[in-house]
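One structure, pasted below without further comment.
Here the complex is missing a single protein chain, while all its other protein chains stay put.
Then we have subunit A:
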Amino acid sequence: MSVPLTLLGLLERQPSHGYDLKRDYDTYFGRGKSLPFGQVYSTLARLTRDGKVVMDELAPGDGPDRKRYVITEAGATEVDAWLAEPVQAEPHLQTVLFAKVVLSLMLDRGAKSYLDAQRHAHLQRMRELTEIKRSGELVDGLLADHGLFHLEADLRWIDLTAARLEQLRAQVRR
């Protein structure tokens, strides 16, 4: 998740104070991990320095929340480009899961029991996400779905690898 681009996107919706940006970020994108105020204001300072954001008007009083931030043309262009660009489809072939399986086989450790434990951990997380789907709002449910589909893909790889462990063992222990 790119915090600067997400904040820029929120600013394209409407000019906002830092506090409002943090609240909206936490509501839609934080998912239990709140964005620190310090990071909000340091990001806004960098965006201002880079000409992607300007300060609109200063309300009476002191402090950072008196400042309202407005996206510039350059900032809006960057948001446009970011939203149109697909995220790189990573092959995931060098993930930690793969490394653990191969090393387990190389070192004659329990690759099968590792995969069983990993499957169990994945399913446990899927249970938690399913519970979020069942009890949460649509936004929470869709985010949980995203996590569920990724975990499911991992699980399919785990099952396939478990079925081919002997072949893989023969290759990595040559």
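Simple rule for what comes next: a contact is a pair of C-beta atoms (placed from the backbone, for glycine too) under 8 Å apart; a residue touches a chain by one contact, two chains touch by 3 or more; residues count from 1.
Criterion: contacts and distances are computed from a predicted model.
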Handout entry: Name per UniProt, for the chain absent here [options: "Cytochrome aa3 subunit 2", "Heme exporter protein D", "Histidine--tRNA ligase" or "ABC transporter ATP-binding protein"]
Key = "ABC transporter ATP-binding protein"
Practice task
Write down which of A:R127, A:H146 or A:R173 is the residue touching the left-out chain.
Solution key: A:R127
Problem - Hidden partner chain, touching residue among A:D80, A:D116 or A:E166 - result: A:D116
Handout entry: Footprint left on subunit A by the chain that the document does not show
Key = 116-117, 119-120, 122-123, 126-127, 129-130, 134, 148, 151-152, 155, 159, 163
